[in-house]
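Contents: one structure, followed by commentary.
For this depiction, one protein chain was excluded, whereas all remaining protein chains were kept in their positions.
As written, the chain order gives the labels A, B and C, with residue 1 at the start of each chain.
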Amino acid sequence: MTTVEAKPTRQLSYVAAVSEAFAQLMREDPDIFLAGEDVALGGSVFGVSRGLLKEFGPERVIDTPISESGIIGLGLGAAATGLRPIVDIMFMDFMGVCMDEIVNQVAKMKYMFGGKAKLPLTIHTMAGGGGSMAAQHSQSLEAWFCHVPGLKVVMPSGPYEAKGLMVAAVRDDNPVIVINNKVSLRMQADVPEELYEIELGRAHVVRPGTNFTIVAIGRMVPESLKAAEMLAADGLDVEVIDPRTLQPFDTATVVESVRKTHRALVAHEAVRFGGIGAEIAAQIQEEAFDYLDAPVGRVGAPFSPVPFSPPLEKEYIPDAGRVAAEVRRILGKQV
Amino acid sequence: MTTVEAKPTRQLSYVAAVSEAFAQLMREDPDIFLAGEDVALGGSVFGVSRGLLKEFGPERVIDTPISESGIIGLGLGAAATGLRPIVDIMFMDFMGVCMDEIVNQVAKMKYMFGGKAKLPLTIHTMAGGGGSMAAQHSQSLEAWFCHVPGLKVVMPSGPYEAKGLMVAAVRDDNPVIVINNKVSLRMQADVPEELYEIELGRAHVVRPGTNFTIVAIGRMVPESLKAAEMLAADGLDVEVIDPRTLQPFDTATVVESVRKTHRALVAHEAVRFGGIGAEIAAQIQEEAFDYLDAPVGRVGAPFSPVPFSPPLEKEYIPDAGRVAAEVRRILGKQV
Amino acid sequence: MNVSTEALRDMHLRMVRIRTFEEEAGKLMESGRVPGSLHLYVGEEAVAAGVMAHLRDSDQITSTHRGHGHLVAKGGDFKQMYAELFGRSTGYCKGKGGSMHISDLDLGMLGANGIVGAGPPIAIGAAFSNQYRKTDNVTVCFFGDGASNEGTFHEAANMAAVFKLPVVFVCENNGFGEFTRQERHQAIQDVADRASGYGMPGVVVDGMDVMAVYEAAGEAIMRARRGGGPSLLECKTYRFYDHVGIRGLGVAYRDDSEVLEWRKRDPITMFERKLDEEGLLSAGEAAGIHETALAEVREAIAFAEASPFPDASALLEDVYTATD
Partner (left out) sequence: MNVSTEALRDMHLRMVRIRTFEEEAGKLMESGRVPGSLHLYVGEEAVAAGVMAHLRDSDQITSTHRGHGHLVAKGGDFKQMYAELFGRSTGYCKGKGGSMHISDLDLGMLGANGIVGAGPPIAIGAAFSNQYRKTDNVTVCFFGDGASNEGTFHEAANMAAVFKLPVVFVCENNGFGEFTRQERHQAIQDVADRASGYGMPGVVVDGMDVMAVYEAAGEAIMRARRGGGPSLLECKTYRFYDHVGIRGLGVAYRDDSEVLEWRKRDPITMFERKLDEEGLLSAGEAAGIHETALAEVREAIAFAEASPFPDASALLEDVYTATD
């Protein structure tokens, strides 16, 4: 598959980038439909499908009952019989309600059937905290799905990535979980007007640097860029890598960076214990052990559910300050 | 809590150790009941509850409909209102069907309610492959639950651990997921007759050694002991640690060992990518970086669903040979 | 039915307290003084009031994302409720839960819930517990028309019936799941039609008429209390405001005329008219009750805003219970 990373042309918000991807993909391929709770008449509670019902009609933009297992099954059965569905699970926190369908059916059908199935299914969802939505509407659960063979997982960090990764996800002939971020929805960036793909499985060096590698997931990319600026003031030249796809994971790009910088940390919004940062840290020390001058650090949420109260939530969710502090701690340790 | 690790007195199978724990606990505490699919009249498809219906009657040993979400809810609602339920989810693979109840309800109720709830709930299940049960009856999904604040997770490695950890789990005032292993059910070991507890959150050094640390999970404990024997023939003195509890994880015991041996690997049956081994490896390099002479290795299943065909399944599931080979690879690398 | 004046006035009070609580809470959310999103119960008060009038403190309820009304009717304290909405340490959940998880276990309120359909499995657990411990407590499970399409409702209803559990499933059918009208999310008109598929009685009542709710709920709760097993009570009601927050008019998914039609059947106004006609509560008395409720709400808001936010050290507390 060739990746066309087209030239930026205008500013677009993250939310508009997602809905533009949906619309352009649906214009291109009549086998694509979008189904989920309140995606049609309501345009999704996040606005990601606004305007689609009007353009594509109720046959292709479908409001479903509140039945997440049914929704995933709808997508799976349709994908297995020749369509290219996009199904929406409103909040990532609701994935537990349809976990069996995703993990035991969607992910395994191809393998269990000896390869016969082709499953071009995209599961779109929204993750992340920051809006005082408390313990059941704020989680980042990507680690669960990265552990499941048969699934691909992407976590766009901004509008450009949101569009390009969505296009790649929908065009991919495998089940892909696209995890967008609520708080990022209003973020603006240059986004090409045409349909472009960002290749799945390829990390992007967002900011090149020589002294330290930060592997940042999703919303932690802009936060880590801020952290890098803060650290630049200290005279530190930090490289920031956005893996973009978590499964399959682009180990090579990360390892290459660490071999150059000799120090690294992984930053994500998810709970630190058992997060994808653990896997990435484990891989870095496996592949770049002799190059490491310090242990690979991890920044993630502490070990509690997401609290409601704003000051607690602020304390809970990692940000640029915490990332920068962890970089300093790792460097200090080394001294 | 004080731990009474009583003197062994007789050989018991793993399956008998579990059912003895159930029976003795239920004799001790009338607030304990056991509910699940075919646990009463059928004595569980694995035999773990054989005889309980006869002794305790249908009020306390309850066959439920095939409704896993309902079963977890039954346990949660009962625990929140003063009982001490044990609920059974027949195969760990079925946890996806009731994932929301476990992760968003059971794990978070206490926190969301500001601490008011006390939830002495035990969720018992069976994991692991080896019986040609294929992709939906062979998984080890402990990593999912270890990532969820509010849950405790134990994985007994043998009959002694199965009884002692079950007792601790049931007596604990928190939700504990007890993950037993199918293939180990016929394993025999010395098991005390009386009720004894194995403290949750405390690892056990099963075999002391000086050259290498193997952190082995569940059924990988006996396999790793075998591997240690194989390696002893090479003149290598391997330490094997059984964490017993995965959440909370006893980092201290593992780190202490690695500071002594300078090399380590983690072995589990679960898929390697994103398994609990990633977390343990990440912690080891964080806490014992300066002591490590080689990267922390990981042995786990490859990145595919569990295959049915016996030769493929044998290739899939880690065993003593693979553990030993990985130890040798790590040592070789170092030379 | 023969209902004492005291009982009637009690239900009226519950409804007024809910309404007043919600109106002020909604404004606080819209103005940004209260964080997060609130799902208001305005228009549906007769359901909570008519059901809860039959419950004791030792009975339990499970609630939904739209939970304030349930907690108020179950006897929730305004101060601790508002403090929770404001995310303060004096709140029912020490600020950790907020609107969507507001609860008081001591009142048998097993939680508002952010997961649609999460209540029914928990409710049967509490009901099982009551049965196991041979109490005659009852558990009431509130859920919406939208929630009736979740698998959890099905599993819990079936288990309740086969175990003859003392539970009453109360469907608050307000005609919508978010922006999706009932006719677009299910091919039936009465959720109560599902009851026979589990082997339990199903009843439909006018959820704007607190007396109708009171009567039907009384029967169902009494049946459960006496060991007669579960039942399903559907209350046809309407959400005056939006799914989240106040607005509710001028939206794409329903006509204003429909909203205005339903508002003519405001459960509080209708009940006050009736009580006044029967000489059981004068318009003046009613106004006084509204005023008192508003004063209490204002006091609670003042209390909440004067309360401290939780300390950062509270973040990792309450995740686990220390076992002794």
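Simple rule for what comes next: a contact is a pair of C-beta atoms (placed from the backbone, for glycine too) under 8 Å apart; a residue touches a chain by one contact, two chains touch by 3 or more.
Given the structure is predicted, the values throughout are model-derived calculations rather than measurements.
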{"item": "Neighbouring displayed chains - absent chain, whole complex", "value": "A, B, C"}
{"item": "Hidden-chain contact residue, picked from the options C:136, C:193 or C:276", "value": "C:193"}
{"item": "Given A:88, A:101 or A:326, the one touching the chain that is not displayed", "value": "A:101"}
{"item": "Contacts of chain C with the absent chain, listed as residue ranges", "value": "149-155, 158-159, 161-162, 164, 184-188, 193-200"}
{"item": "Residues belonging to chain B that touch the chain removed from view", "value": "37-38, 41-42, 45, 63-70, 93-94, 97, 131-137, 302-305, 307-312, 315-316"}
{"item": "Residues of chain A in contact with the chain not shown", "value": "1, 33, 59, 64-65, 67-70, 72-83, 85, 100-101, 104-105, 109-119, 149-150, 152, 171-174"}
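The rule is simple: only the chains that are shown with their structure count from here on.
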{"item": "Maximum centroid distance from chain B, chain identifier (CA atoms)", "value": "C"}
{"item": "Distance from the mean Cα position of chain B to that of chain A, given in whole angstrom", "value": "31"}
{"item": "Computed distance of Cα centres, chain C from chain A, in Å", "value": "36"}
{"item": "Centroid spacing, where centroids are CA-atom means, of chain B and chain C in whole angstrom", "value": "40"}
{"item": "Touching two or more other chains - residue numbers and ranges from chain C", "value": "93, 95-97, 101, 113-115, 151-152, 319"}
{"item": "Per-residue overlap in chain A, given as positions that touch at least 2 other chains", "value": "93-94, 97, 134-136, 303-305, 307"}
